[in-house]
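For this view, one protein chain was removed and the others were kept in their places.
The chains carry the letters A, B and C, assigned in the order they are written, with residues numbered from 1 in each.
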Amino acid sequence: MSRKSNAGRRRVPVVAILSAALLAFVAICALAQEIIAPNALEQDIYLGVVGGGVEGHLFGTDQLGRDILQLSLAGARSALAGPLVVAVGSMLIGFFLGTYAGYRGGIVDMLAGRYADLLLALPAVLLAIVVAGLVGRGYWVTVAVLIVLFSPSDVRLVRGAVIEQAPRPYIESARVLGIRPSRIMFRHIAPNIVPIVVANLLLNVAFALVALSSLSYLGLGVPPGAPDWGRQLADGRQLLGDNPLAAVVPGVLIILTATAVNLLGDWLSDLLDRRVVAR
Amino acid sequence: MTTSTAAERASLLAVRDLRVMSAAGAVVAGLDLTVAPGETVAIVGESGSGKSMTVKALTGLLPEGVHATGRMDLPARDPGHPGRSDGQDGLSSRNSTGRRPGLEIDLAAPGGAWRDVRGGRIALLLQDPFTSLSPVHRCGEQIGWAISGSGRDERVARLLAEVGLPAEVAGKYPFQLSGGMRQRVAIAAGLAADPELLIADEPTTALDVTTQHEVLELIARLQRERDMGLILITHDLRLARSRADRVMVMYAGRLIEEGSTARVLDAPAHPYTARLAACDPPLTHRLTVLPTIPGSVPRPWSVGAECAFAERCAFAIDACRTAEPSLAEVADGHRAACVRPETAVLPVPAASADALALRPEATDEAGTPEKAAVPAAAPSVEPDRGAASPLLLTVEGLAKRFPGSAVPALDGVDLEIAPGEAVAVVGESGSGKTTLARCVVGLERADAGRITFLGSATGARRVQIVFQDPYSALNPGLTVGTSLAEALRAAGRPKSEVGELLELVGLPAAYARRRPRALSGGERQRVAIARALAPRADLLVCDESVSALDVSVQAQVLNLLADLRRRLGLTLLFITHDLAVARQIADRVYVMHHGRVVETGPVDSVLGAPAHEYTQRLLASIPAADQAD
Amino acid sequence: MKRLVTGPVPAFVLRRAGATVLLLLALSLLVFALLYLAPGDVARNLLGTRNVTPEALAEIRARHHLDEPFLQQYWRWLTHAVTGDFGTSIRTGRPIGPLMLEKTGITAATAGLAFLLSVLVGVPAGVLTAVRRGRWLDRVLVTASVVGVSAPGFAVGLLLLYVFALGLGWFPIYGTGEGFFDALWHLALPAVALALGLGAFVVKLTRAAVIRELDQDYVTFARGRGLSEAATLRIVLRNAAIPIVTSLGLMVAYLFGGTVLIEVTFALPGLGSLMEESVLFKDIPVVQALTLAVALVVSATAFLVDLSYLIIDPRVRARTVRR
Partner (left out) sequence: MADIDERGAFSRRGLLKAAVTGVTILSAATLLEACGAAPARESGTSGSGGSAAAGTDTGKEIELLRVALPGSLSNLYPGQESGILNYYVAGICMEGLVGVDTSGAIVPALASKVERASPTTYVYTIRDDAKFHDGSPVTADDILHSIEMARDAKVSPSTASYWANLDKATKSGANEITLTSKTADEAFGWIPSNVDALWIAPKAVWEKAKNQIGTAQSPLVGSGPYKVTEFAPDSHVELTRVDTWRGPRPKVAKIRFEFIADDNTRLLAWQANKADMSLNVPLAQARQWEAAPGTRVVYAADRSYAGLTFNVTAKPFDDVHVRKAVAHAINRDAIVKNILHGRGQVATALSTPEQFGGLWTPEQATKELAAIPQYAYDLEQAKKELAQSSVPNGFTASLSYPNTGPHLGTAALAFAADLKKIGITLEVKELPIEQWLAELNTFPPLSYMWYFNTTGDPAELASWFLGEGNPAKYANDGVAATMAKSGAESDPARRAALLVEAQSAQAADVAYLPLWWGQSAIALSSAVGVRDYTSYTLLANWPDHLYAAK
């Protein structure tokens, strides 16, 4: 957050290493779901809910007799994929629209500003439900809605950063040299806002994870039965008496993963000497 | 300048073996310092010399991760030492605190004692009056913070009067005041706790030249009235010469020479001091080639067991490279850290001259003042102004007012530049000179008036610009090579010319792979010039292009520009606030004031015999002018 | 400040009010369109399912003007809305005003309490971390705030409920309470759950703002002329207040989103749950009124933030007055 002080920043802090390790593990689970949690979706409705510690089910099972541990590991995929797509997607919108609005100003800037105002004032739940209803419910529909909902802040962020860069002498020199505006925007300004973009991307991943889980919790995200931490947490609430781990494990995983991404993002933004943009 | 006996009186402050360490290494490597009441000690050095860290260490304000060692003694002082002329009030406030006890401070010890030092014993005045006051507090309030007890408002009013400000300034916010007024407010705030010693860190660098003069006069008066010690941190030798009793020269974290101002600056015993003094462009005449010091100041911690200046010194011998020379007395009170102090006064041998300045006519004359205003040999002869040859640039009746601003930035400016000519526009901040430059290169659109190139208002403007700040001149996200390639690409020239461009400005072609942050300020400014040359511009606009550079580097860049003019037939429009620089670079000069051109003509006549009152005032404000008087 | 009363400030207010009206207008059209497009049928929702004759459906539709073209429906709503008549809820048949008023109390109290908590704890904590930058206290608090930002409110709420309400019995498990102190006691846990994430944000932004100010020259100068650390900190805080207040203003919009989940978790019948119910039922008048109310609150907050600049930042004051 602060400007880099000269001393003591060379070392990678322990939290960053731990965060990276946790995320690596989650990423492996997401990529190699079939190997790590091959039986995640295997049901045993005769077994039903059992508590933790049962042989073969360290964390017990859910209502359908599915193993909580395997299900939770399998949930890593939807915990990473969606948030990553949300962060990247909204940042792409933010990057192009924000850069254009920030550099060219005028009507595009005005429209981008109103677009952001409108989206920020729109109730998120309304948009999520309406789009889900029009297109059908599903994980990726929710992801798409979140991209739209996340984009205004990214537009503002990039726009602000571009506006900060534009009057700098090296950009003015490029203008005097007669370099095309599009090239100035994406060849000359872009490399300098990459630190902000990257740091914000990570923070958005964490935020999107929480948002997706929240929508799953409200029944708007993943389809029933799919391995997803938010969904598991919601479904697991009914089972608190029989197997509290069904809710606790995914809940802890959400918090841990989001924290790890956030810590890594903070560390990275420190590293990239990100200017603090408080507004 | 108070009394010549000041140094003999009991010192206010005595520092022994001050060292400042950062994570990278020593920033200040051992320094002793004493200041007597009423005495002015100037600490002189270029950027990276460690002078700012020294004063931060003396006030306990080192940034995080940096710490100091050493001892600082503040002897006990009687309350009744000579006060200000309106001493009544000062006495009463001092009586309340009584005799100030002696303080011995271990600079390595954490925290604690600084509360007794700062304010009442030592006050620190910073360079930039625009940032050193809180923007959201009224000036009176800010001054009053250091005053306890009743009668605060009266004290504030008296302090304001003392620094020559009307009482209503107390109710104003800093942004409502000019730079000079802000620095006066800052001085008043610094004096609020009646310090014995004022440390002023480049107190006038951010100010206009006329204001500079007033502020320095004010400080001198206050010092006299209060019998206050003053440590003046500056990079400006002229300023040190005009204001200091004693001078300490720092280089790469080391004190290399100290002594009375007259001795150190008139008869330097260290080659660096001598070279530095020579680099300062004279105001009174033009040098064909400015003396320079090759290379740049090394990082303090990268210097091994050797003389830190050895690498750049024309007279270095083996002994300079095997051990670090210690300060040795060369005359009474004059000490220097050089094994060959006698060489300092010698002219620089040819071999050591800056590679770019390496031209026959420069070799033996460098460092020797030349009285001829424009040598006949110089190819940049003033063009025949009566001839029909078309003017390169014509500016007619240019006017511009920024929205929300009460006064116009440009108010009917006329300007002409013939091909091959070098024209300087001088003026203080707010004079409109930068707006003029920006209009010429097309970064701003004027409200009224015409700008024509070679008689045509349209068509390709082969005009480029070099800005002031070397640190933001280059795109930090691109390598030097890419930046130049981009410029070439826009001009429709091949990328392969990057190497040539770099060599043109005296940099190795290998620099193309470097990132801007790996370059020194001078090198960056050279790359910026190379970039401006990429489209083979006819007119190069230099907007304060050397103002932010150290004096030795400034001389290098000025030499480079003069050289490019000769070689490429480049036309220069040089915007500067520094009359000495204008004198060195320009054929003709325009003096701007409040958006108007108040005087114009050949540089010699305008600077030598100014006709306009404002030009006269400008010239009178320059420290060297004091010296000349 | 007397100058504010004359000329420029009312003009500033007018400009802002105009922009807000335009935003509300665009928003109402957008929301109306979204609900119009949303799947489901109000008439069906009212009637339930099964073999309803087309005539019966038509009758219900006609009663709620659902048979009119989209623009006509919107115009009907708009012309009523400008006279202050936001209509009646299709779902409950009650006038919107009292319906919303009833639920506003809970949401406002929860959100307000959470806001207060997060500011009262977050700002001092942020200042503390900034002053102790790099020390262990800073690291611990910063890491804790990251966890706070990362923990979804519903998960935290659930945890609080189980630990403090059921386990320790310190707080009630449900309900909204009667009378001020009882309500405070009932809303404490929801407010804490909401405030945790919010407070963590406040810590982060306060820390950033204070650190940025601590790096300024005027701080060095203040110390350099002997001001005490406490006095210096006061100056810093006054300056840091500008970015902090801005961010706090932006948080109001975020607060409303957060209350939906919290109201669910703690079974509080507030505006958040009303919004969700009404969206699902396609109860257009309620959703419209709610959306506009929230947008109005957000706009008003942004406006208040801008007005507060006039108080906090003399530079803005001067610029505004000059215009």
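Keep in mind that, in the parts below, a contact is a pair of C-beta atoms (placed from the backbone, for glycine too) under 8 Å apart; a residue touches a chain by one contact, two chains touch by 3 or more.
What you see is a predicted model; the values in this text were computed from it and never measured.
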Seminar exercise, completed: Shown chains contacted by the missing chain are A, C
Problem set entry | Selected from C:159, C:280 or C:296 as touching the chain missing from the view | C:280
Exercise. Which of A:114, A:175 or A:237 sits in contact with the chain that's absent?
Worked result: A:237
Seminar exercise, completed: Absent-chain interface residues of chain A come out as 41, 43, 45-46, 48, 63-65, 129, 133, 136-137, 217-219, 223-225, 231, 234-235, 237-242
Problem set entry | Positions on chain C where the hidden chain makes contact | 39-41, 44-53, 55-56, 59-60, 63, 91-94, 98-99, 102-103, 106, 158, 161-162, 165-166, 169, 173-176, 178, 260, 263-267, 269, 272-273, 276-277, 280-282
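Please note the rule applied: only the chains that are shown with their structure count from here on.
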For this session: Using the touch rule from the top, work out which pair, A-C or B-C, shares more C-beta pairs.
Result: A-C
Seminar exercise, completed: Here the gap between chain A and chain B, centre to centre from mean Cα coordinates and rounded to Å, is 49
Exercise. CA centre of chain A versus CA centre of chain C: separation in Å?
Worked result: 22
For this session: Compute the distance, rounded to whole Å, between the mean C-alpha positions of chain B and chain C.
Result: 51
Problem set entry | Touching two or more other chains - residues of chain A | 5, 8
For this session: Indicate the residues of chain B shared as contacts by at least two other chains.
Result: 64
Seminar exercise, completed: Listed in rising order, chain C residues that touch chain A in their complex are 23, 26-27, 30-31, 34-35, 37-40, 133-134, 142-143, 146-147, 149-155, 158-159, 162, 204-205, 207-209, 211-212, 215, 243-244, 246-247, 250, 253, 256-257, 260-261, 264, 275-276, 279-280, 287, 290-291, 294-295, 298-299
Seminar exercise, completed: As the complex stands, chain A meets chain B at residues 5-8, 168-180, 183, 187-188, 190-192, 194
Problem set entry | Residue numbers on chain B that touch chain A, as the complex places them | 22-24, 63-66, 441-443, 463-465, 467-469, 472-478, 483, 486-487, 489-491, 528, 531-532, 534-535
